[in-house]
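As you look at this complex, bear in mind that one protein chain is not there, while each of the others sits in place.
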Amino acid sequence: MSTTSADHAHDHSHDHAHDHPHGWQRWLFATNHKDIGSLYLWFAFTMLLAGGVMALGIRSELFQPGLQLMQPEFFNQLTTMHGLIMVFGAIMPAFVGFANWMVPLQIGASDMAFARMNNFSFWLMPPAALLLMGSFWVPGGATAAGWTLYAPLSTQMGPGMDMAIFAVHIMGASSIMGSINIITTILNMRAPGMTLMKMPMFCWTWLITAYLLIAVMPVLAGAITMTLTDRHFGTSFFNAAGGGDPVMYQHIFWFFGHPEVYIMILPAFGIVSQIVPAFSRKPLFGYASMVYATASIAILSFIVWAHHMFTTGMPVTAQLFFMYATMLISVPTGVKVFNWVATMWKGSMTFETPMLFAVGFIFVFTMGGFTGLILAVTPIDIQLQDTYYVVAHFHYVLVAGSLFALFAGFYYWGPKWTGFMYNETRGQIHFWGSLILFNITFFPMHFLGLAGMPRRYADYPAQFTDFNQIATIGAFGFGLMQVYFILAVVIPSIKGGKPAPAKPWDGAEGLEWTVPSPAPFHTFEEPPVFK
Amino acid sequence: VVNGPAVDMKGGPAIKQLNLQPPVTQIAEQIYSIHNLMLVICLVIFVAVFGVMFYSILKHRKSVGHKPATFHESTAVEIAWTVVPFIIVIVMALPATKTVVAMKDTSNADITIKATGMQWKWGYDYLKGEGEGISFLSTLSTPRTQVGAPGVEPTEKRGDNYLIEVDNEVVVPVNKKIRVITTANDVIHGWTVPAFGVKQDAIPGFVRDTWFKAEKIGTYRGQCVELCGKEHAFMPIVVTVVSDADYKKWVDGKKREMAAKADDPSKVWTVDELKQRGEKVYTQHCVACHQATGKGVPGAFPALDASAMVTGPKAPQINILLNGKAPGMPAWKGVLSDTEIAAVITYTRNSWSNKAAENIVQPAEVLAARK
């Protein structure tokens, strides 16, 4: 570049050439929230497939007792990377993608508050993914310490562990910047008349999620930095010989980790809270209590972390405190479930795919919530901790929870993004296939866990064979459903189909439906007035 | 395919088992019933909530011509469905509180046993009570020929207790309060016996405790439940509960066995004697990492074959065996006797392609290096 970049920026704001950037530069240099949102969504879906293939590796090895396909060390790598990729690579970025697309449209803002930083948040994700995936090929392979990276097992790992640490650092930075962007956008860029208590629920849940993120991602960064220095610079944070404590890692990790699981569910609640009223043709029941419930869940999430550590041996008072606090979270979560049901009550419902996924979400997520509550009871958790019961619990809330809400959101807002209606029949096939196969995969895991099958096991006693085989068959089916989703639903609806009207759902409300479909490159350059 | 047994495992999981394992302690009993209670309450709420939802889905749909109502809040209802769940949660927490307090009371034990998790086996020391002084290692006894490996079919039929059977079982008397204190040598492991309702992480450098009082004679089985590296699935826990009389017999036998086994570290051995003994030690303790070929696992566990450490001077090798080396090599000084360490070093120095100049280590040298 001959001229200084400063001059360039100056010029650009006057000519409108940058309004319609083309080709690869459009994506690499994007400052448009919609483009960045799409980037996030594509990235997240790619990661879902990558993490899903790892899950299928796990499930294949577990199809029968014995070791058939891989050494246990590689199995542990798959489990670890599956967890890390799904959590940090698939679910979280997918919700950020939704936030990018929908928050400015819902509050009537022209873009995100910091458009360039927004792109930076995104372009930190692929490097992190490359570090994680690349670690499979370094000596010793990827880290195999579980997605929780417990010390001191993590200190034994090879260089793959360091790559994972640095990847998580980068993703943490991305999340923090993304959250600051979302908070600032919501607090400072709402259209006139859009008071906080009139804001769509999706924005509310993301606002609260963003606060959770900036509060806990730095803590995770601290924890893994200590792991790094314990590994290479001789510190003793997690080493009893030097006066440290391995359990300290778990406290710091779960101080992050528990809010993290709500980071993955609150935006899902938001999406469902948009869809249920739209297809019930009735306003959301208990809007204010929904907001308070979301906030209560977030606040409580900071004082329950040690329910992941009941078997580490805590004083009895600590066990009781964390048990009570954890059980308490059921109350605000229950409020949400009841409000959704009350919204449907005496509505005039139709069941297009978004609504199917939303109802499916409520139904199956609640099952996961109940198993969570059962795990919260310390004596029961001591029986079930580190068994497949826990695996069943969190896939009910993460797959049938977070992932189903993401699907619901795609069907709901997809027409706004692509300008075309998806194929309804195929959407319904995707829903029913996913719902049934999901349950075939994960329901038997409850039984395995109750009977005592430990998680992160490459091989198991032969008595566990039957349920494992069912789960494996379900997993392949569920995976194929997602291939169907991308090939038969998503790609066709980008390429063409029935043109979508500005507001394809007659019961839907909100500013996003006042702009044409597909949403033009720039929207709300002058803020609309919200009645 | 050699898929193994079609029978339930005694004291372990049954085939297609749907619920927790049958309890044999009062704590496990309580857990069992709290779980059933929770399950029932949750099911009732579930049916109630989704009964309403599905009723609504059937009746309040556009296709049957239902017109939407417009209500969107009701303070009374909202308070009700906040308070009622709150009360339900308290009801659930009450019995659990009692059990938690009972589980934590490890005082007045009849026998105290220390369980030490190691990659990948358990070490047991009877610290207090009848049997004090007994100590042994407990490793998986399922042969690898039943497990198979990628590309290698298992050559032996799987037994009924596949993966939950060990060479040395923990033996305890029935109806006695046993306190188990757990610790670990390397990474965190988890000690559990589901039938007892006991699960306690074993944390390196720390001790934690738990207790059980088994009320039924029999053998009970659990598996390591904290991810501890590659052989995590292969370090089970087996506890045999016997009558008082049988326990006495076991203690006597075990003590005699230990006395017979104890080696005199001042005895001088020949290379062949040590090699023979060392091979046993090697297959029991070393082969998982360094492999039978002595080639190790590139990037993770170093090769011993043609290794400078093994073919060079013996002092550094003795030191590494005694004290371990971060990240992967455990310290063996608390696990193996002087004779065993001397034997296994001698074995490595004379196996595969190794022909070390200093080809023999006597137990006395190890004893000296301990100081």
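First chain written, first letter: the chains are A and B, and each begins at residue 1.
By our rule, a residue touches a chain if its C-beta (ideal position, glycine included) is under 8 Å from a C-beta of that chain, and two chains touch if they have at least 3 such contacts.
Methods note: contacts and distances are computed from a predicted model.
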Task: "cytochrome-c oxidase", "Ion-translocating oxidoreductase complex subunit G", "Transport permease protein" or "Electron transfer flavoprotein subunit beta" - which is the UniProt name of the missing chain - done: "cytochrome-c oxidase"
- [ ] Could you tell me which shown chains are touched by the chain that is not displayed?
- [x] A, B
TODO: Tell me which residue among B:114, B:177, B:213 or B:254 touches the hidden chain in the full complex.
DONE: B:114
Task: Candidate in contact with the missing chain, chosen from A:46, A:60 or A:110 - done: A:110
Open item on the list: I'm checking contacts with the chain that's been left out. Which of A:248, A:316 or A:436 qualifies?
Closed with: A:248
Open item on the list: By the contact criterion defined above, which parts of chain B meet the unshown chain? Give residue numbers in ascending order.
Closed with: 114, 127, 181, 183, 205-207, 209
Open item on the list: Even though one chain is hidden, which residues of chain A still touch it in the full complex?
Closed with: 4-10, 12-13, 18, 21, 25-26, 28-31, 109-111, 113-117, 119-120, 122-124, 126-127, 130-131, 158-159, 162-163, 166-167, 169-170, 176, 179-181, 183-184, 187-189, 214-219, 221-223, 225-226, 228-237, 240-245, 247-248, 251-252, 255, 525-527
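Basically, only the chains that are shown with their structure count from here on.
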Task: chain A and chain B: spacing of chain centres that average the CA atoms, whole Å - done: 33
Task: Residues of chain A that touch chain B when the two form their complex - done: 64-73, 76, 138-141, 144-146, 150, 152-153, 155-158, 231, 239-241, 245-247, 280-289, 311-313, 315-316, 319-320, 323-324, 327-328, 330-331, 334-335, 337-339, 341-351, 359, 362-363, 366-367, 370, 373-374, 377-380, 382-383, 385-387, 447, 450-454, 456-467
Task: Of all residues in chain B, those that touch chain A in their complex - done: 1-5, 8-9, 12-21, 27-28, 30-31, 34-35, 38-39, 42, 45-46, 49-50, 52-53, 56-57, 60-63, 66-74, 77-78, 81-82, 85-86, 89, 92-93, 96-97, 99-101, 103-104, 146-150, 154, 158, 161-164, 186-188, 190, 192, 194, 197-201, 203-206, 208-210, 222-234, 297-300, 326-328
